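Notes to accompany the following structure.
With one protein chain held back, the other chains of the complex are shown just where they sit.
And then chain A:
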Amino acid sequence: MLTIKRVPTVLSNYQEDSGESRGCGRNCLGKCCLPVSKLPLYAFKSDARPEISSCGVDEPPSDFFLNNLLLGGWEDRMSRGLFRYDVTACETKVIPGEYGFVAQLNEGRHLKKRPTEFRVDRVLQPFDPAKFNFTKVGQEEVLFRFEAGEGDKARFLESAAVGEANTPSVVAINVSPIEYGHVLLIPRVLDCLPQRIDPDSFLLALHMAAEAGSPYFRLGYNSLGAFATINHLHFQAYFLTMPFPVEKAPTQRIPIVKGLSQSKVKVSKLLNYPVRGLVYEGGNTLKDLSDIVANSCICLQENNIPFNVLISDSGRRIFLFPQCYAEKQALGEVSQEILDTQVNPAVWEISGHMVLKRKKDYDEASEEYAWRLLAEVSLSEARFEEVKAYIFEATGLESEEEKIEPEENKGTTPHQSSTTAAAAAANHFPEGCLVLQ
């Protein structure tokens, strides 16, 4: 078993080391309290002909969801003192350089926490009710329910009874925010789903990005083994009004010969970025895009490959990064100098937003440092191509890449068709990134 020690980020004020449930009578999100509670409810239009397919139909996005509901609620929780620190008082800067990595000095984020042991060699682990999970969170940390509505109109109810039959999806604050508006989307909280992508939950996350209507409000996902610390299904989201370095990186379209003719989803490869990744965009509907990315994620988790996902551009562009940092760390292959900064390269760090805990690291942060750290996260080129082949095989895509770029497919002979390449990959399907050791 591979494990690493790290200081866990505290996502909720109820996340105590004791791990014991405090029973009830305190308005938690568990089965005892939630069904008999009332919460604000935001129901998005479920038959979304989303912005994604609109050309011509372009009502200015309503600012209600983001400004009033999300940021208003967040500011309210801030005035009630629910956060562990005021993130707007944390110094932050753009690191000079071509990419514009963003660094934040946050000395309070990991105070008072001792390193905990995390198992990093299993991307899928069963839900453990004994460990901290979001049913233990107090309702004051919840901003609203976020669920699919009916028809073509979004709806908001200031107070809606949950009821016994429902398992609501909720948006809650992250009490250790890395920027203003940092929240957690917890799909079907009462179902106690482990951290594992499924198509419905992923579509829910995409809907949240679309409802927010701002390209600067992004959602992220970390799998187990890729720096998720809580094994209870959740996405993170926050607001940063500038492009992330990964969004600016050039991409190269992967020509797809089969599998996407209907949906018009485009798949590309990141170029000139320290972490190798795939970029999905376009598609006739939000669901087209969601399904192919969700299936890609499912492929990764079933093959025990840790990964991070960035949902960007109001749900129009999605970045998928298979990674192996935690595994390298567990095997003692990450340099001490990088480990000393205690930066955990999860989705936000990979996207280019670094939270640094030491003033020294903040003052000295350079593009070169950011690049070096992130390069440790990335799969090797050969391994990336292999993982890409699994994904394409699992999602029914066939690329013609080897015809165009023979130099990128050293493992396959130039004349090999994509079908046989995928079949070949399937034959020596290893159990994941770990077995390469």
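Keep in mind that, in the parts below, a residue touches a chain if its C-beta (ideal position, glycine included) is under 8 Å from a C-beta of that chain, and two chains touch if they have at least 3 such contacts; residues count from 1.
Keep in mind that, in the parts below, contacts and distances are computed from a predicted model.
Hidden from the displayed complex is a chain whose UniProt protein name, among "PAS domain-containing protein", "Eukaryotic translation initiation factor 3 subunit I", "60S ribosome subunit biogenesis protein NIP7" or "ER membrane protein complex subunit 3", is "PAS domain-containing protein". Touch with the chain that is not drawn comes from one residue among A:108, A:138 or A:282, which is A:282. Set against the missing chain, the residues A:69, A:190, A:278 or A:354 yield one that touches it, A:69. Although one chain is not drawn, the whole complex shows that of A:241, A:272, A:366 or A:380 it is A:241 that touches it.
Of the listed residues A:155, A:358 or A:372, the one in contact with the hidden chain in the full complex is A:155.
Mapped onto chain A, the interface with the missing chain covers residues 45, 52-56, 58-76, 79, 88-94, 100, 102, 153-159, 179-181, 215-216, 239-243, 247-248, 250-253, 255, 257-258, 261-262, 264, 266, 281-284, 313, 316-317, 400, 403-404.
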